[in-house]
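Shown next, in structure tokens, is the structure this report addresses.
One protein chain is absent from this view; the other protein chains keep their places.
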Amino acid sequence: MQQYRIAILGSGNIGTDLLVKAMRSPHLTCVAFIGRGYTSPGMNKARALGITCSDQSIDYIPEHADEIDLVFDATSAKDHALHAPILKALGKQVIDLTPAKVGPMCVPAVNLDSSLGSSNLNMVTCGGQASIPVAFAIGQTHPEVDYLEVVSSIASKSAGPATRINLDEYIETTEKGLQAFSGAKRTKAILNLNPAVPCIDMQTTIFANVKNPDIEALKRVLDPIVEKIKTYVPGYKILVGPILDGDRIVVMVKVRGRGDYLPEYAGNLDIINCAAIAMAEQFAMNGGN
Amino acid sequence: MQKVTKVLVSDPSLRDGNHAVSHQLSADQIAKYCRAAEKARIPIVEVGHGNGLGASSLQVGLAKTDDDVMLRTARENLVNSKLGIHIIPGFGTIKRDLERARDLGVDVVRVASHCSEADLTERHIRFCRTNGITVFGVLMMSHMISAQLLAEEAKKLENYGAEAVLLMDSAGYYLPSDVTERIGALMDNLSIPVGFHAHNNLGMAIANSVTAMECGATILDGCSRGFGAGAGNAQLEVLVAVLHRMGIETGIDLYGMLDAADMAEQELLKEIPRISSLSVVSGLAGVFSGFSKHVQRLSTEYNIDPRDVFFELGRRRIIAGQEDLIIEVAAEIAASKKEQS
Partner (left out) sequence: MKQAAIQLLQDDCSRVIQEHIADLDLLRDATLLVTGGSGFMGGWIAEMVCHLNDVHRKNIRLKVLARNRARFQERLPHIAAKPYVEFIQGDLRDLVDLPRDVNYIVHAAGDPDNRTHSINPVGTMINIADGTRALVQAAERASDLRMMLNVSSGNIYGWQPAELTRIPESYMGAPACGAAESTYAEAKRYAETLMTAARCQSRLPILIVRPFAFVGAYQLIDAPWAVNTFINDALQKRPIRVLGNGQTVRSLLYGADLALWLLVMLVRGKTGQIYNLGSDAGVTVETVARLVAAQSQPRLEVLLNAAPSRNIPTSILVPDTSAATRDFGLKAITDLDTAIRHTLKWHQTK
């Protein structure tokens, strides 16, 4: 079978970590690592790995359209809004790691199959990838979810200037994702940055107020979902719960990254990349195009 | 340095006090206290959930009164006193919270972050500046980094457009010498006014506030009867009396202030803040004062010594906003206790 060929747009931390993950995958071949210049550490890494690099940004793709099956966009929401129509016109499968929300939201453990039909998939947010599977399980087992809340703590070091500037967008996108997948009437996302050294692993707590909480039923649905997540995010772990604390359901999740390009503590960045790779592999196994 | 002769007093009783009653202040209580504060000519009255706008949550505690009602109520009852709010990026957003606060006529916005994370505040501060709202920057848990680093973070706030910077001793950890060092560092590096927000875990709230003023701080926070998280804040009516005795101008009417404090005790407080044994431990451990109710509840639930919980939280350098981790710590302590027995 011909290898499924992927290109990575964006040579920052996310793009570089994706590259390392893609190279490990038996289903994917990275044919281009594309940025805006050659001087970043990501470009150095890609070159050292022997990958074709380009500084032509989106312009590279139309010129090499025949060589690429799928494009990961790890640039920014603003840039992806410009890239999306170009990639669509070329008929490329796109996995969007920015919060641009051009395509439908995708969380592989929850909606892998239904996502296969969309040419542009949005990977929500890191907090979303960690919490939505739990929120989904709560929604599946409780017909009335009044309120769902997700609190994530990440290492201060794992949040660069772009993350900090876009904190409000993170909250908004995560809340939308939670609502869409759980059916909760109201949702809330909270993010804490903790500067402790050694860096803390990403930790996410899901709280829910539901009518007639049924922890046993929730466990039955949640357990296989968690097993599914673990197939693509090995560092995903339920730390506490599900428990009933007063009248709220509590589930605490820890995500330890694989430590590919990004360090282990950056589970928040690892999980979104792992999810993106899992989707790309699925496209590859479905025979690509 | 020029001697401070005038202090801007800001009263967060209706915000920090909410921590002490698990965020259960009612609209009626807010209205009453606002009227008393107005009468006492308190310059700024801050209202809201304990962690500020948009922070009502299962994580920190659901507020009895929603932000809208709190702000409307306060607005209706404050004329000369300014209406202030507290907001922590990560909890409160511009679209959901700040725009509404602007529309409801908030006068002063205090944008707060953990002491080392000032860059989270840039967009919120910018929003206030663009909309012509007075905006102060706040560094919480300020005992956790050095004076030099605090000055650097404070400088970021100034660069973003904050019109004053306040240090919060959120854990009640400071001794007067810590205040001198840190407020001094800010005074040496900023061109905008500096303020201080004390907690009383180690019995230092008034002394620390006076020290801050003597180092050049011109904004001081205090709450009626100390109504605030943990062991409470600097007791406002005492602080005002002390400042007046020192010849410092506050613009506050002392009798009105004392009446407001008496009213608060009658109508707002469930119990008068005191330095309980647990508060001492919390202060020593350098743990966020707002955690105290959660720690007590979970320690009872898990049948463990709350002092162990406070020291463990301090050891892990847990910061404000990470209330969920108290559950984890409590569960771990309970498990290790079980193992030992």
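Letters A and B mark the chains as written, and numbering starts fresh at 1 in each.
We adopt the following convention: contacts are C-beta pairs under 8 Å (C-beta built on N, C-alpha and C of every residue); 3 or more make two chains touch, one makes a residue touch a chain.
Being a predicted model, the structure only gives us computed values, none of them experimental.
The chain not shown here makes contact, within the complete complex, with A, B. Listed residues A:Gly91, A:Gly117 or A:Pro198: the one in touch with the omitted chain is A:Pro198.
Here one chain is not drawn; of B:Leu149, B:Leu258, B:Val280 or B:Ala334, the residue touching it is B:Leu149.
Across A:Pro161, A:Gly246 or A:Gly287, the single residue that touches the chain missing here is A:Pro161. Among A:Asn44, A:Ser118 or A:Gln179, only A:Asn44 touches the chain that is left out of the view.
Of the options A:Pro104, A:Pro213 or A:Gly259, the residue whose C-beta touches the omitted chain is A:Gly259. Hidden from this view is one chain, which touches chain B at 116, 119, 146, 148-149, 152, 156.
The omitted chain makes contact with chain A at the following residues, 13, 41, 44-45, 48, 155-157, 160-161, 195, 197-199, 259, 261-266.
Going forward, only the chains that are shown with their structure count from here on.
If you average the CA atoms of chain A and of chain B, the two centres end up 36 Å from each other. The residues of chain B lying in touch with chain A in their complex are 57-59, 89-91, 93-95, 114, 116-117, 119-120, 122-123, 301, 316-319, 321-325, 327-328, 331. Of all residues in chain A, those touching chain B in their complex are 147, 149, 151, 153, 156, 161, 164-165, 167-168, 171-172, 188, 190-196, 203, 205, 207, 209, 239-240, 245, 248, 250, 252.
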